[in-house]
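Here the complex is missing a single protein chain, while all its other protein chains stay put.
Letters A, B and C mark the chains in the order given here, with residues in each chain numbered from 1 onward.
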Amino acid sequence: MNESLYGPKTGEGAWLWFIKALTGVLVIVILFTHFIVNHFVAPNGLLTYAEVLKYYQNPIIPIMEILFVVFVVSHSLIGLRGIILDLKPSRSLLTAINWVFTAVGAVAIIYGVWLILTLVAKGASS
Amino acid sequence: MSDITREAPITRAAKWFDPRSRTINMVGFILNRITALGLTLYLCMHLIVLSQLAQGPGAFDTFLANIHNPIFTFLEVLVVTAGFYHGLNGIRIVLISFGVGVRYQQALLISVLVITVVVSAVFAVHMFSF
Amino acid sequence: MSKPKVIVIGAGFTGVATAHDLALRGFDVTVVERGDICNGTSGRTHGLLHSGGRYAVTDQESAIECVDENMILRKIVPQAIEPNGGLFVAIDESDLAYAEEFIEGCNACHIPIVELNSKQALAMEPNINPKVIMAFTVPDGTFDPIRLALAFAATAKKNGARFRTYTEMEQLVIDGQGNVKGIKIWDRARDTHAELDADLVVNATGAWVGEIAAHAGAHVPINPTPGVMVAYDQRLVQRPINRLNKPGDGDIVLPQRRMMVVGTTSYEVRNLDYVPVIDSQVKLMLERGEELVPGISKTKPRGVFTATRPLIGSGSSGRSIARTFKCFDHKETDGIGGLITITGGKATTLRAMAEKTADMVCAKLGIQAVCITKDTVLASYRDFYPNN
Partner (left out) sequence: MSAIRWTVTFQVFRKKGEQASHFDEFKLEVDPDEYVLDGVERIWAFHDHSLVYRHACHHSTCGACGMRVNGAEKLTCITPIRDVTQDGGVVRVEPLRNFTLVSDLAVDMGVMYKHMDLVGQHPVNLDTNEAIQPEARPAGPTVDRPDYLRLSDCIECGLCVSACPITASSPDYLGPAVLAGAQQGGILGDAQVFHLVDSEDGVWRCHSAFECTAVCPSFVDPGWRIMDLRRQVIAESFRQLFGGSNPKETGSKEASK
């Protein structure tokens, strides 16, 4: 008999999928806004370091970038976890994946935010 | 169903990417999965590369000069194409998951594919003509 | 104290119902079937749950069996039945002339009928021939062949019966006195051979009973009579529509899920394992079906198939042979012990056939056990698998 038939199911249900869908849509929205804002803030593109620093002085940019990092990292990690789920990982492996992915996500987001804030700080001091 | 669990994960995963005897809907799924994996890889690389920004002007400007060649331009076109497809198809999946246009999902998919091809072609022409 | 061992050959309607009855009566039952459940004639029936109306004039014994069993099946296996009733419709004068006989026959057989005028009939079934003159409702129904059989098999299995599917009987094992002691089998799925011993072997192979019995040198007067049926891809009627006349070719249209099945014809064959479809009979089906439900010609044929009825008797033509079933004790007919044969009958009467067979098994093995299948609601057909 297939053990999965009466085996435990994680109760994650709709919410994780919903977050994935929501972050996916928000990433699209931000990218779209990004192109529009870029058109006004940096119409000639960002070709040097100095231009990038200057670009970050507009407060919309770092806020947008931070949100983008949060959404894109969550979306891709939930998605990747979904792909792994399609391979029927064992219960223990899935638990490990949950922890590792949470850690990786947290590190990636903290790193991204730190990077953005560093650029803002450097731009302000130069 | 016990037969499947005896197969190695890689053998099972390979079945996702087999479009033989399948319909265009399967192609939609395959592309979605490939672009998902590709974009995740790109995201990792992107985050690592951007650490150069924190190191100061020298490293970053050298880096920008280095990537200004056709291979990187091509990769950039690829990323934009992948992102465009994944995004549009994502919107389609969200729509049909909320019960909007499920019966027209195949038409939606074909539209997604056509729009992706057109947009990436325009983008490629734009990128390579500089 | 060991239970008497009975082997049932064949897992068609008769075989599974017999296994179910025997398992309930405490026998050690093994069913041997060369294919899967409903692999032969049973699977290919059009699925009419007879009210008996069809035989009320020509074959009242069958009609009574049908109406009684119809009511029992509705109770014990609702999971496989569309209990929507049926109609007998009169289209022309000859049909009308038959009406009186029909009413008499139905009354004699206690088949509840209600007479409808043409307007009432068309309100009930808008797609039947608008030329309908009069109609009668009968308690017909349709059933899903494989699920009907699987429900019996699943219940038998729950009560301890074993099912050896994809296992062909190769030979009957016969002792020095010429009595059947068991069977030799070939497991086609694993390609292995084995021998099973039994206190009694029940030959329930429908149209194939003659071939099986011949292994022991026994004779069964069987007249395998195939018929062609055509399934069309639209469901234009919601209940079986019969022609109000003597049973004939293409005089019944019945719904099956999303389709309609038109049946049936009657001819003779030599090789039972493969019965080819005869083109002219398919055309006949369409012409005759069109008289009942004129929209049929606008629908597409979805499946064309044949099924071989196990009619008892020989010599006379298929239509005139009674549809009753018969249980043969080969000790009496051929002097061969340990073998009985059940054949004939209709899908609708499968439970009654099993009851009679199990009664004979009990009598032969000296077992006192009463039949309780009339009141035993069957398990879900989905419980049969996985079957090892």
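Going forward, a residue touches a chain if its C-beta (ideal position, glycine included) is under 8 Å from a C-beta of that chain, and two chains touch if they have at least 3 such contacts.
If you're wondering where the values come from, they're calculated on a predicted model, not measured in any experiment.
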Chains shown that the absent chain touches, full complex: A, B, C
Option touching the unshown chain, where C:T30, C:Q238, C:T308 or C:T373 are the choices: C:Q238
Touching the absent chain when the full complex is considered, from C:T58, C:Q79 or C:S118: C:Q79
Where the missing chain touches subunit C, by residue: 35-39, 42-44, 47, 78-84, 123-127, 142, 144-147, 166, 168, 188-192, 229, 231, 234-236, 238-239, 255-259, 261, 271, 273-274, 277, 279, 282, 295, 302-305, 380-387
Touch list for subunit B against the chain that is not drawn: 1-5, 9, 12-13, 15-16, 20-23, 25-26, 28-29, 32-33, 93, 96-99, 102-103, 105-106
Subunit A residues that touch the omitted chain in the full complex: 2, 4-5, 7, 9-18, 82, 85-88
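Here is the rule we go by: only the chains that are shown with their structure count from here on.
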Topology of the chain contact graph, where touching chains are joined (line, ring, star, complete, other): other
Identity of the chain that, by mean CA position, is farthest from subunit C: A
Centre-to-centre distance between subunit B and subunit A (centres being mean Cα positions), rounded to whole Å: 16
Rounded Å distance, subunit A centre to subunit C centre (Cα mean): 64
Shared interface positions of subunit B, touching two or more other chains: none
Of all residues in subunit A, the ones touching two or more other chains: none
Residue ranges of subunit B in contact with subunit A within the complex: 1-2, 5, 9, 12-13, 16, 33, 36-37, 39-40, 43, 47, 50-51, 53-54, 56-57, 60-61, 64, 83, 87, 90-91, 93-94, 97
In the complex with subunit B, residue positions of subunit A that touch it: 2, 21, 24-25, 27-28, 31, 47-50, 52, 72-73, 76, 79-80, 83, 86-88, 108, 111-112, 115, 118-119
